[in-house]
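All protein chains but one are shown at their positions in the complex.
Showing chain A:
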Amino acid sequence: MVDLVLSPADPSRLAKPARRPAGRSVTSEPVWLRITLICLSLALLTVLLFAPLLAVFAQALQEGIGSALESLADPDAHSAIRLTLITAAFAVPLNAVFGLAAAWAIAKFDFRGKAFLITLIDLPFSVSPVVAGLCFVLLFGANSGIGGWFVANGIPIVFAVPGIVLATMFVTFPFVARELIPIMEEQGRAEEEAALTLGASGWRMFRTVTLPNVRWALLYGVLLCNARAMGEFGAVAVVSGRIRGETTTMPLMIEMFYNEYMPVAAFTLAALLALLGLVTLAAKSLLEWRHGGELAAAARRH
């Protein structure tokens, strides 16, 4: 909506026709309508996005910055921050590798069951995270065959870090692949074939041609994946068992603090999580600004 108003009018349309005032393109609306629509969007943006974000920070700082920082020193908060960072550190690189492999297979090769694979990659978008979490509990819980074996061998999955990482990976799986598939499809195979005819091995081709061609889209996908991985609540809530100080990630800890009438602790942790998200968003915007053209192909699909 905002785009429509800000974009410069098409010059070919400006030349004529006589009855249209100069500076107005055929596709733009009358002034009163434009102003109304802009105001409406701004109001919605304020209520839905800016106000809540400001409220979080305001609540966190209601007793001063001192007590906010003090609440972060709480060992439970500490452990939650550490667990969230550990989870992201496992889930994001693994999903980057799997996403890259899946996107490569889908974009550059034709095979039976390709449509099915694409649907499978999208599955986490359509399945509720809570359902996904429950599936993991059923599959890897101590009562199941696989889960029992893991527990017997001293690596419990459910109610432990491996389960949290698995659930997070499930939820964030589509981000990297979805970002890369359109870009890789658009680029085709010619450059890769050229590398091969010049004597490059498959691995060298991948390293020197395929990867550099998608590097910005890959980074963009990783950033989105990371933001989601740190913020995941539903699936993790189910598989983690919410053991305080052990299997509680930042989003879970925030809810606990809140339910225990510790608003400063809850909102400070929430502000920190929001801040991590904002940094990711800033990095993403910087990327878009610097490499807009390369990312446009992917953006069109979102």
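We adopt the following convention: a contact is a pair of C-beta atoms (placed from the backbone, for glycine too) under 8 Å apart; a residue touches a chain by one contact, two chains touch by 3 or more; residues count from 1.
Please note the rule applied: contacts and distances are computed from a predicted model.
Chain not shown in the complex: UniProt lists it as "Sulfate transport system ATP-binding protein", one of "Cytochrome c oxidase subunit 4", "Sulfate transport system ATP-binding protein", "LytR family transcriptional regulator" or "Peptide ABC transporter". Within the full complex, the residue among A:114, A:204 or A:290 touching the omitted chain is A:204. Interface with the hidden chain, as seen from chain A, comprises residues 190-191, 193-201, 204, 208-209, 212-213.
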